[in-house]
Structures are given as structure tokens and as C-alpha cells.
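Just one protein chain is left out here, and the rest sit where they should.
Our next item is subunit A:
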Amino acid sequence: MSAIVEQRSILPDRGSLTSRVSDFLWKHPYVLLTILLAPPLLWLGIIYLGSLFALLLQSFFSIDDYSGLINYEFTLATYRQLLNEANFDIIVRTVSMAAIVTLVSAVIAFPIAYYAARYARGKWKVFFYLGVMLPLWSSYLVKIYAWKLILAKEGILTWLLTKLNLLWLLDAWLSLPVIGGNSLSVSYTGTFIVFVYVWMPFMILPIQAALERVPTNLIEASSDLGATPQQTFRHVLFPLALPGIVAGSIFTFSLTLGDYIIPQIIGSSRLFIGQAVYAQQGTAGNIPLAAAFTVVPIVIMGLYLWGARRMGAFDAL
């Protein structure tokens, strides 16, 4: 028996303040929970939801065309304005871009995420995480300007394709209506490429997390029961990865809907929702219309999640 440790079945109170605080919190676990959760909840509740509510409220006001002052009377006129041809074009353009970016991101991200979840081990896994996350550590603006240099007419891509005698391919692509343009850096194609590049980590990581949770023996069981790899993908792997794909698509979709920097630097000069919001609340000073524009992504994301839920995307959660 040790002489240092007194042999008692119940140890005495150590007497210090911290030990008394520990005892108190152990007896009242909800106090600790309240202390930990109250600040962020207040922040979310007041600052975030409060300002969101204030914004929504703004969208039901209108602006006086002559004085430029806000008319604080409830009206749906601002929302009607969204359906003007010019404004509606902005919405359609942004939503289409977000949808295509999301779809292509998912298609590119899936094999990468699958490799990382199934095969990468040890240092390859570290390499994967670094490869996916490293771009996130550098400035978003630097990356976009780098892409501008890559995609510009005098840029590295044109140079490379010239060396490969494939410039005609780029020219053919750029001569296409809508998606083409003078060069990639001033076309929708360019905007699309940069969107896909910048949001890719947000698609890869949730899919990888979802695939990591799929036990290998489910894949084996499917194969054992006679399913070809294609059928296994369709009936087992894809449904089980779907929550991850949906999570990733929420990121890519909503980030594309709200972004106003990428289309400003790379692309044709036609506006996206983010740019419209920026312009309306800034130079134009039309806060109600800016607010109404902001409501669009919120409604679209709501509809998207509702649809995903109805299609059973979250059944495997």
C-alpha cells in the first residue's frame, strides 16, 4: 500500500475553487450546456436571423422612382419587378449556372472521393486531404485572377493548345452561341470552369465522408447477390452516397447562387444574382429590390431541399 495516496473509498474534496466548480457543473450539467450554447445561440438568433428578417421585410417595401426614397408600405411590387425581362434573365442565368456547376462538380468529385474513401491509406490519404484543401488556404481573389491569366486570349491555355495544334478545338468551342465568346476569360464557359474549380473541395469532402461510412461488405453483398458493378453503383453505392452528394450540392449550388466576384472578373458582362444585389444596394440604392433578389436563392434552396427530401435523398442518414 502506498504511503502517498491515502486509501479511502471516497476521496475528499480537494478544496480548490476549480474542483468546487467542477463538482457543481457535474451535478448540474444543464448549466454548463447553457453557458456553452447561449452566446452562439444569441448571436444566431439576434444578429443573423434578425438581420435576415429585416432583409425580408425590406423586400416588401418599394422605392419611389422619382425621389429614390424607400416607401415603407407593404407591397408586392418589388417582387413583380423581379419578373421584368432583364431581372428574370439574371435569375435564370444564375440558377442555370448553379445547376450545371453543381452537376458537373458532383460528376468530377465522385471518383476522387471514391478513391479517397476506398483506396487511399496512410500518406496517400494525407496527400489527398492536402490536395483538396490546399487551394482553400490561398486567397480566393488570387485564384480567380490566376484563372483569368490561364483563360485569357494571350494565356497559357491558348499557348498550350497552339503547341498541340489543337487551337481549332478552342476556336470551335468559342464560336458556339451563348457559351462561347471572344476568349474563355470573357465567356460563360470560363465562368463555369472557375466556379467548378473554386467550389470543388466543398463537393469532394462531403461525398468522401458519406462514402467512408459505406461498409465494404455492402458492396460485396451486392456483387454476391448477382449485381454487376454498374447495378451495385446504381442500387447501393449511389443511394448511400446521396446524402453526401446533396450536402455537397447545397454548398456548390448556394455558393454559386450568391457569388458576385467570379462572374465579375471572369465572364461576359451579363449580371448574376450576386452582382445584381451588389449593384442594387450600392450604386442604385434600391434596397427593396436587392432584398427581393436575395430572397430568390433562399426560396430556391428551400425548394431544392424539399425536393431532395421527397426523393428520399436523406433516407440513408
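FYI, contacts are C-beta pairs under 8 Å (C-beta built on N, C-alpha and C of every residue); 3 or more make two chains touch, one makes a residue touch a chain; residues count from 1.
Quick note on the criterion: contacts and distances are computed from a predicted model.
When the listed names "Polyamine ABC transporter ATP-binding protein", "DNA ligase (ATP)", "Cytochrome c-type biogenesis protein" or "Sulfite reductase (NADPH) flavoprotein alpha-component" are checked against UniProt, the chain not shown comes out as "Polyamine ABC transporter ATP-binding protein".
Touch with the chain that is not drawn comes from one residue among A:P40, A:G122 or A:G226, which is A:G226. In the complete complex, the residue from A:S139, A:N217, A:S269 or A:T283 that touches the missing chain is A:N217.
Which of A:H235, A:R270 or A:R309 touches the hidden chain is settled by the complete complex: it is A:H235. Listed by residue number, the positions of subunit A touching the unshown chain are 215, 217-218, 220-228, 231, 235-236, 239-240, 315-316.
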